[in-house]
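Each chain you see keeps its place in the complex, though not every chain is here.
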């Protein structure tokens, strides 16, 4: 059995704490007004609250205060990747686990609107993780169809990380209890994983790891109810003079079955509008393997993705307030392209 | 051959003039603001112009000034059913034909915004017809997807008249060059037509005649690009607290293949949001017959329409400014309902 197959086939850990799902992200932006315009006016997200240097947004379905934080800063960066816990005490249990891995955890009590006690840690690969139990509840606007704008964006869906140390990262997340729904690997005896889709909530993923220079944030995904919404978002962006924001798609992924479009926000942060997924909550979920040479794995219809989609990602904000240094990746996911 | 079959099978006249299509309607309303709110805010039509007692609206695709006129008046009524001619001289040729049928025609020169010379006539059954060639051209907003609201409504589609003298009315419209795409008739030796779909533009219809007390206007239809738009209109109306405006559907008609919903505006005028149609421009178009006893002809899925949909219609404004008296109909279209 190859290392890759062995790796994805081992059951995820069953820790004492329960990470419910990936729940929010903070993106640093240099032009706060331009980013608010993009997310609120063009994509139609709900503005939950504005601070001096921040805008808090959420999707139409969501009942938590926010799922996207935009923060004014000198350089664009992914500043925080947020996860929600099932119980308050899960934070302490998780902190204990992280500390046992020699990671430095930081606590903050209600550091911003909408959240309670927060646990922060930079993981071994440099990603700025944040965990919270208490989040301010708000009324859903799922059925305020008369107010919906844009696609519309219903809720936060997942995070996709660019990492050169994919197998190691896989082990880290597996240790936190994340299961694997699908993976891409190279053919041949030296099988290497080039992508892995990891989940806590029973969808295809909360966190995807894809091979590439990192640590960087490849994209943040939001849930759209159906493919027609993805098309509508494209039509509206283009009509408003923002066709250049459309980087890849719309199209269908083989992996995850997603009907997707990838956008680049005014700062270059990549956003996926995502529909179609499937249920993964059964106990005997077996990871689906795709060969990196199967053109359909990343583009079911065989359409070539632009190089920017493979090469570019958001930098990560480090504990010192500087961009985290990145390292190259020894495998290239691009072998998937049509010959 | 039965009278009905004979009637629908005869080729339409080929008059010297060319009526291009049904193009607009004027609806009298008692509360102009409420009606503007309904059509502009809830259904998302574009307001082309406002007068003291009028609001002119159009769909997002349309390049003519308006396709719907709302006019403040003491009682709700259908005041004008508008048609567009191919050439200016077609108006004179048509006037000549109508006068030869002993109908009194009236001319008006640019009587309102957006139109040139207008020919008006009350037809032999009491409907207030109006014909025009010159209409003010405006820029289409078909691709301003960022501004679209509601379904959205793309363009005026057709008119549906309630008439107790269906065969006679059929002959009148056939004489104006209208062809028949589909019809409903009773079974048995005494075949009677209970509905007929008549066209000039190559869609299923510009004017439908359906058996019922009349003369009255059963509904005005607007074109929606696809079924999903019809559903979205319903969701938005309901979310805005106007679920009561939804009278029938959404559903599929057997006749015309339309995916439809019927709404009642604040004055009770009935609006159809209409998608799916088909092409009828070929020269050998043979009318499709539906039996009035075939449940699928009016509701392909077998859903029973509410009685109001059969019984209620907009009254017609007569030449004297009064409501035109109506007469009952000897056949009932309702035999279609599921046993």
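By letter and in written order, the chains are A and B; residue numbering begins at 1 in each of them.
Just so we're on the same page, contacts are C-beta pairs under 8 Å (C-beta built on N, C-alpha and C of every residue); 3 or more make two chains touch, one makes a residue touch a chain.
The shown structure was predicted, so the numbers you read here are calculated from the model rather than taken from an experiment.
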item	value
Subunit count for the whole complex, all chains sharing one sequence, 2 displayed	4
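Simple rule for what comes next: only the chains that are shown with their structure count from here on.
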item	value
Euclidean distance of C-alpha centroids - chain A vs chain B, Å	50
Partner chain A, residues of chain B touching it in the complex	42, 143-147, 228, 232, 235-240
